[in-house]
Every structure is written in structure tokens, then in C-alpha cells.
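Note that one protein chain of the assembly has been removed; the remaining protein chains are unaltered in position.
Chains here go by letter, A and B, matching the order in which they are written, and residues are numbered from 1 within each.
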Amino acid sequence: MAINWFKYSAPTTFYGLAGKLIPWFAVPAVILFAIGLYIGFAVAPIDATQGEYYRIIFIHVPASILSMFLYMIMAGYAALGLIFNTRLSAMMASAIAPTGALFAFISLWTGALWGKPTWGVWWLWDARMTSELILLFLYLGFIALHASIDDPRRADRASALLAIVGSVNVPIIYFSVKWWNTLHQGSTIKFTGTSMHVAMQQAMFTMFAACWLYAAAVVLMRVRSIILERERNTTWIAELPEVKR
Amino acid sequence: MGIELWMRENPMTYIWLGSYAVSMLVFAIEIVMVINRRKNTLNQIRMMRNSGDNE
Partner (left out) sequence: MKKASMFSLFVLVVRRDLVLAMRRRADVLTTLIFFVMVVSLFPLGVGPEASMLRKMAPGVLWVAALLSSMLSLGRLFSADYLDGTLEQMMLVPQSLSMMVLGKMTAHWLVSGLPLVLMAPILGVQFDMTAETLGILIVGLLLGTPILSMLGAIGAALTLGLRGGGVLLSLLVLPLCIPVLIFGAGAVEAVATGLEATAHLSLIGALLVLTLAFTPWVTAQALRISME
């Protein structure tokens, strides 16, 4: 898109843009969620080895992927904020963190529920689950650090540095845990035979898109609140219709 | 164990209640929290403006 990117790097203009974008993410998210669940439950067949229980993956896998994806985006915004000193980048990082943490939680919870009927235990210290748990800790650390610092500028920059250090560590953690115990390895996308049934793939992809759109909508909503909080003393905020009411 | 037996007898309920309901609950809580945050922030700003105007 040949628009002036830097126009939207100012909180003032981004606030408006975000507001307009939210319904475009939120409504398709709900629709795709419904479609995904329909395909996942009504169309996709029973799995030969796991029966009905495998259907948990339609929320578990998207949540897992998204929790990692969101962390990298958060770290990216953190880096932008540190390098270019843009306030909005730091605000976006702060907006993403809670959503990422919640997806990590959903991933762990649904993972445990899938593990019980499949492997017989609620929890396993395998590479993926352990790394996901640590990812949750990294998110929580980011949120805690930001909340503990009163000066917003220092808070932004300190948590940004933490996010970047964490992102470097995520692959290290993953490989160290994988070395340490490899059980989860064989059982994710591969199912009955060599490939997944088409309907399963469709459901998975639809749900992933739905979760991604949901995340975008929620993050944009949150960042608008953050912008309001940070810029509360400015005149442009005072001129907003929702404030003047 | 009671829960394991129940789990095997009612797989769909288990999946729905355990995973999807919980996930959707999490999403609902998140949405409510975000909306509340916006509401509180706007109220705060309005209060600030009003007390400022009254000087």
C-alpha cells in the first residue's frame, strides 16, 4: 500500500485508524470462528486412533501458534520502540502482551485436556509444553516489569529490552527442552497415516485465521485505551467526541 | 477415578466444556476487560476535563 506509513506512527492518527479497523477484524473473526467450529465438529471425521478427542486441536494449535507469533510481534514493536524512540511502538507492545499471555494460557489448558485422553496424563514435561509454560512466564514478566515502573518512558524501554532478551531465549529454551525430553515431537500435525484429512486442515486453518483476527481486534481496542491514558493531557484528546459527551 | 470414567463416556461434553467453553470464557473475559478499561479511561478523562473547566 503506497500510503505514508509514518502518518500512522503518531498516536493521534493511529487512534482513529485503529477505531475504524476494529469492526473489520472483529466481525470476520466471529464468522470464521463459527465456520471453523462447524467444519471441525460437523464435517471432519472421527480420527482412527484418537476418536473425538482430537477435535481439541482446532483451538489448541491456533492458540499455541498465535501465542508465539504474538510474542515475536511484541518483541518487534519493542525493538522498533527502542531504535526509533516511537511511543506508539511501545504502546503496541504493551497492548499485545496480555492477549499473548492469554493465548499461551489457552494453549496450555487445552493442551493438558488433549493430553489426558491421548497420553493418559494431564501434564508432560516435553519440549513444546515446557517451552509454552516458559513463554507464559516471559509474557507475565514483561507485564510485571512494565507495571512496576512508574515513569512511563523507563517502563516502556525496560520492558522492551526484556522482551527482546526473551525472544532471543525462546529458541534456546525450545531446543534445550527438546534435547531434554522428546515426547510431544511425533504427535502434532501428523494423524491417521501420512496426512491430515482435508476437512481437518480446513478447520484448523479457519480457526487460526479466526484467532488471528480476534487478536488483532482486541489488541487494537486495547491500544486505543493505552493511547487515551498516555495522551490524556493533550488537546486532541479533549476534542474527541467520546470525551466531549 | 470418577473423572476419567466420565471423560470416556462423554467425549463431546468433555471437549466442549473443558476446552472450548473455557477458551471462549477466556476470550469473553478479555473482551469485557478491554471494554471496561476503555470505559474507565474515558470516565477519568471526562472527570479531569470537568474539574478543569470548573476552575
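As a convention for this text, a residue touches a chain if its C-beta (ideal position, glycine included) is under 8 Å from a C-beta of that chain, and two chains touch if they have at least 3 such contacts.
Given the structure is predicted, the values throughout are model-derived calculations rather than measurements.
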For the chain not depicted, the shown chains it touches: A
Touching the absent chain when the full complex is considered, from A:134, A:199 or A:240: A:134
Touch with the omitted chain, as defined above, among A:162, A:207, A:221 or A:243: A:162
Hidden-chain contact residue, picked from the options A:22, A:73, A:124 or A:173: A:173
Positions on subunit A where the hidden chain makes contact: 134, 137-138, 140-141, 144-145, 148-149, 153-154, 157-158, 161-162, 165-166, 169, 172-173, 176-177, 179-180
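What we mean here is this: only the chains that are shown with their structure count from here on.
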Inter-centroid spacing, subunit B versus subunit A (mean Cα positions, whole Å): 16
Interfacial residue positions of subunit A with respect to subunit B in the complex: 37, 51-53, 55-56, 59-60, 63, 98-99, 102, 105-106, 109-110, 113-114, 116-117, 214, 218, 221-222, 224-225, 228-229, 232, 237-238, 242-243, 245
Touching residues on subunit B, where the partner in the complex is subunit A: 4, 7-8, 11-12, 14-15, 18-20, 22-23, 26-27, 30-31, 34-35, 37-38, 41-42, 44-46, 48-49
